[in-house]
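Of the protein chains in this complex, one is absent; all others appear in place.
What follows is subunit A.
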């Protein structure tokens, strides 16, 4: 199958790297699970923005119903009305997201990929193609990105191929927090019941502290080993550790005592006032419930 990923009509795209928001993977996986039995794969439109430096940020996507003849790889039909409608609806929600390409599930590109890629080339300039191995054929949830590159002799385009480009994840801070909860939930399902489903701030803090101590332990052991001459020291690690240690602000004990005391007093005062407010609120509620029936 050498010639499968070649098609005519593409041109060199400026895209150098694709940054994918995790929500896109969730959407693709969900779409794949909802496919009909006769579908070999599912496709959909990717939304996002193209940066001037050549990175394409994929921040959203939506499914696109399509049908293709499995045997001949020749006929592909996409539901254009659906695509248009979804696109219009999305523009009402988010004006900064534009179509940037399309996704498909599977492990390799083929002739129908080429046809679909041509279709998207009309939707947006230089579409990117995200290939998600939702069938887990390769044994892992693999994500690859492709752009089309044109082969030209003089001005005549001969053919073009789908060339892979690097992909990375780009989660926002809140998305990371959300994913962290999902990671923990997965470990819970596997039997690690040490965590509640929705941990509170203080429970999370406890976990973070534990993790910090764990990491300090690892670092401490490593440093001890290097000092004892058992392991050869790594210069980069050493520099990094030294830099980290110098970042701890140095202050004399009395200043720190002062700062610590002040902060602690503030926080305790807040906690105390909160308790007081809570009591007042209960009293207020009780007062509101008094019977106003006039006595005859």
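Observations
Here is the rule we go by: a contact is a pair of C-beta atoms (placed from the backbone, for glycine too) under 8 Å apart; a residue touches a chain by one contact, two chains touch by 3 or more; residues count from 1.
To be clear about the criterion, contacts and distances are computed from a predicted model.
Of the names listed as "Ragulator complex protein LAMTOR1", "Vacuolar ATPase assembly protein VMA22", "Mannose-1-phosphate guanyltransferase" or "Eukaryotic translation initiation factor 3 subunit H", the one that matches the UniProt record for the absent chain is "Eukaryotic translation initiation factor 3 subunit H".
Touching the chain that is not shown, out of A:77, A:227 or A:268: A:268 (per the contact rule at the top). In the full complex, subunit A contacts the hidden chain through residues 21-23, 25-27, 29-36, 59-60, 62-63, 65, 79, 82, 85-86, 89, 92-94, 134, 136, 140-142, 168-183, 185-186, 189, 197-202, 204-205, 207-209, 211-212, 215, 248, 250-251, 253, 256, 260, 263-264, 267-268, 270-271, 274-275, 277-278, 281, 284-285, 288-296.
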